[in-house]
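A single protein chain has been omitted; all remaining protein chains appear in their positions.
Read from first to last, the chains carry the letters A, B and C; within each, the first residue is number 1.
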Amino acid sequence: MRELTYAEALREGLRQAMTADSRVFMIGEDIGVYGGAFGVSAGLLAEFGAERIIDTPISEAGIAGACVGAALAGMRPVGEIQFMDFVTLTMEQLVLQAAKVRFMFGGKASVPMVLRMPGGSGTGAAAQHSESLENWFVHVPGLKVVMPSTPYDAKGLLLASIDDNNPVIFVEHKLLYKTKGPVPEEPYRIPLSQTQVVREGKHVTVVATSIMVSRAQQAADELVKEGIELEIVDPRTLKPLDDAPIIESVKKTGRAMVVHEAVEMGGFGGEIVARIASSEAFDYLEAPIRRLAGKDIPIPYNRELERATVPQVEDIIAEARKLARGEY
Amino acid sequence: MRELTYAEALREGLRQAMTADSRVFMIGEDIGVYGGAFGVSAGLLAEFGAERIIDTPISEAGIAGACVGAALAGMRPVGEIQFMDFVTLTMEQLVLQAAKVRFMFGGKASVPMVLRMPGGSGTGAAAQHSESLENWFVHVPGLKVVMPSTPYDAKGLLLASIDDNNPVIFVEHKLLYKTKGPVPEEPYRIPLSQTQVVREGKHVTVVATSIMVSRAQQAADELVKEGIELEIVDPRTLKPLDDAPIIESVKKTGRAMVVHEAVEMGGFGGEIVARIASSEAFDYLEAPIRRLAGKDIPIPYNRELERATVPQVEDIIAEARKLARGEY
Amino acid sequence: MTTNSTLQPELIQRFHNVIEELGPEQLKQMLQDMHTIRAFEERAEQLYSLGKVHGTMHLSIGQEATAVGAANALQDGDYLLNHHRGHGHCLAWGSDVNRMMAEFTGKETGFCRGRGGSMHIADVDANNLGANGIVAGGVPISTGVGLSIKMRKTSQVCMVIFGDGAANEGALHEALNMASIWDLPVIFLCENNQYAMSMPMPKAFNIEKISDRAAGYGIPGETVDGNEVLAVYEAVKKAADRARRGEGPSLIESVTYRYKGHSKSDKQAYRTRDEVNDWMENRDPIKRFGALLTTAGITSEAEATGMRDVALGIIDRSVEFSDNSPTPDVAGLMEGVYA
Partner (left out) sequence: MTTNSTLQPELIQRFHNVIEELGPEQLKQMLQDMHTIRAFEERAEQLYSLGKVHGTMHLSIGQEATAVGAANALQDGDYLLNHHRGHGHCLAWGSDVNRMMAEFTGKETGFCRGRGGSMHIADVDANNLGANGIVAGGVPISTGVGLSIKMRKTSQVCMVIFGDGAANEGALHEALNMASIWDLPVIFLCENNQYAMSMPMPKAFNIEKISDRAAGYGIPGETVDGNEVLAVYEAVKKAADRARRGEGPSLIESVTYRYKGHSKSDKQAYRTRDEVNDWMENRDPIKRFGALLTTAGITSEAEATGMRDVALGIIDRSVEFSDNSPTPDVAGLMEGVYA
């Protein structure tokens, strides 16, 4: 199959959605002539014009509000927040408005909007440009949270998110934008809330999100040489969460770890652990459930410090090995 | 000992802190002549004057910023956010500034501020005035998160928070303001990050926060009649978390549940479960670890619906009973 | 600024065009609506003190002219976003009073099935996108609605109503600017009732008129007497016409006063009883408009007074409707979160 980068896959999804439905439009900072801070919308201005690729002032709450209002009034906006960090400026509109309007109005309105934003560290952008805040949104009823880890998923999940009638927080990863993978040309949808087992194995279940999926794959490639087989499970949609495949996997392997880049404390890993620990998989557990996640510090600037702050391939290898060998 | 309400205990703490240290001041909406939406600062304006009890316009980001700036420049502000929900408007200042400044500047600045805010439902204030967002802050390195459940703790933890040289998110509960309990007159400090076993018992460990502590107590009073003894553990400071007493308790009881009002998914309960599930207590577990928490919906207005949305005494009884009886 | 009837001829003169434009039926209906709003609020307060209502509420007694003047300046298909003190806006918009009362009392027949309550009454089918519990919460949304209108190329407009207190939220600034640079059909209506909870407007602003902020966004700003229903009508109509012509947003400040406390539990230590009395006695919008219509010969005095009884009847029936309505079934608790 044809290969695209993650950024190209997103762009193709956006293009196809906008071509198919005149209600779909994009709004955000520098998404027009600049093509977006990470180039995702490059070329779309020329194709769709400034009325549908809307460059905004630096007003993140305004962008979020514009999406909520446009969605309430018949459009299907796709907003872009330049770095996930800046979503901190939009929390009121997302959490108290977008997420709640439908329920608060007795189910009578809907807010079909997607808000795209790149999270994660690894580019030396330091503490205010490297956040991984997805679990905040997971904690909010009324939102959906999507986090693709491959170009294929990026396009399919984006199209499904745009089709969805609810506010979707769509979390991309800076380091994934240039990664390549097979992507079909025609539009396709990956249903939201469909967890995928991306690699089968019998010794340890690794639940990984976003960039950690490929790091887990690399770790698995190494460990297999030692006879340790990881089963890698990618939720892809964090909320609503399809946890059945996770539980199934743990029943099979008896050992589980969660890997994400976000800070461990208060993070999504806790949710996964809790799902496993209160499920029927509990009886199959042969070892404590482990989390491997970001350290409890802001992301530092210096390259080595930055690298040491979030899980790397070698960390996954070490942790999975211990778990497989019964060292906990 | 003399009894005070939770609101009075807070007020006494504020008064003592302001009397002892001229750098301490209060800032927020309607905290002056109005005395605060929940009356916590009633009378303080007359005592300390408008220079130290500062009424602000409705500008929550501005309030947070004023605290950050004043703290950086030698003062010790105590900000008030009228309802925890409105903290959504301050996330950038709290998370990207207050929490990060110290680390980002190589440990060379400090931000000694306290931001008080009432969370929780139960007053019929509906979806936009009933949030329990503490786990967002738990997920942020650099912040401390305090959540007192009694008048005694309210005063002691508030004084310790004001003494602390870091930004502290101090989460009160609307329904607790009028509850009474013994409170010493002299100033005293309860060290932050000191989890307390508030009731000893041998069958089930219940980790509860804020208003759920008293609900768990009521549940325990009932269950003891059936021969089931709950051990209730109150972290009081959610971040940094003193988890040793929790692990110890679970080693003793072999059964654990977490109760909080915040939405279950992505909530603080996951953190507690994960701490237990990866600890040495894992080997002592005789049953899955359970969470009992807010339903995954916005808080509804109607009284019965509202009540059904978050754990009540009878829910804790039912859950703890099942756990004790081995029904999981 | 008084109800002194010697002033009425002057006002009739001044609003001559507007009176013509609206015609006697609509003018009478406007007065009726003002009465109905007041009766709704009075009953709301009563129900509250009887313990029939859980939660809080914010009464707009004294502010009826802003709601009615503004709503009447718009058309079917236009959008409304308003705020916590919103019963009046919703009634003036023409939304069913029975379903409003049912929502206020948390019933399944309420506009929001009892999930929203006083601060969240919406009538989505009538493009009333709801009151908002968050100060300025509806304001950024209004730019999105305006954007949708512009993209769909209809002649709708969106009116967002907020208080003086809301004018100091950052969101307002972003929304005004975005609406301005894109010429969105949005009417920003600031209902300045002089206080934001306990905060008097002059302590929260270093300017005299909130409408002076408009210049910073390059849009028209106007301050009107918010207790003069025709003045509000006129200003909103002008803004709506401008918006429909594609010329962009306007900021209107409607100066009025709330007679009641901020919410259920307000001791009102921040103002004097005299101040309140002065407004009630000398600038009441209902008295004023009643006097204007009678002086102009549009209603008889009897008819004008009778409207109060009509209003009470409407409200009685709404309470009956709500009393007879089922409370929401807890079994349906999880419904309506996702579409």
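Descriptive notes on the structure:
Please note the rule applied: a contact is a pair of C-beta atoms (placed from the backbone, for glycine too) under 8 Å apart; a residue touches a chain by one contact, two chains touch by 3 or more.
These figures come from a predicted structure and were not determined experimentally.
Contacts of the undrawn chain with the visible chains, over the full complex, involve A, B, C.
Looking at C:64, C:169, C:191 or C:253, the residue that reaches the missing chain in the full complex is C:169. Of the listed positions B:17, B:37, B:70 or B:84, the one in contact with the omitted chain in the full complex is B:70. Screening C:162, C:205, C:257 or C:270 against the full complex identifies C:205 as the residue touching the chain left out.
Residues touching the missing chain, restricted to chain B, are 25, 27, 51-52, 54, 56-57, 59, 61-62, 64-75, 77, 92-93, 96-97, 101-112, 141-142, 144, 165-166, 240 (touch as defined at the top). In the full complex, chain A touches the hidden chain at residues 29-30, 32-34, 37, 55, 57-62, 85-86, 89, 123-129, 295-298, 300-306, 308-309.
Although one chain is not shown, part of chain C still touches it, namely residues 168-174, 177, 180-181, 203-207, 212-213, 215-219.
Keep this in mind: only the chains that are shown with their structure count from here on.
A centroid comparison over C-alpha atoms places C as the chain most distant from chain B. Closest chain to the protein centre (all Cα atoms averaged), using per-chain Cα means: B.
For this pair, chain A with chain B, the centres built from the Cα atoms lie 29 Å apart.
A straight line joining the Cα centres of chain B and chain C is 37 Å long. Within chain A, the positions touching two or more other chains are listed as 92, 96, 103-104, 141-142. Shared interface positions of chain C, i.e. residues touching 2 or more other chains, are given as 112, 114-116, 120, 132-134, 137, 170-171, 337.
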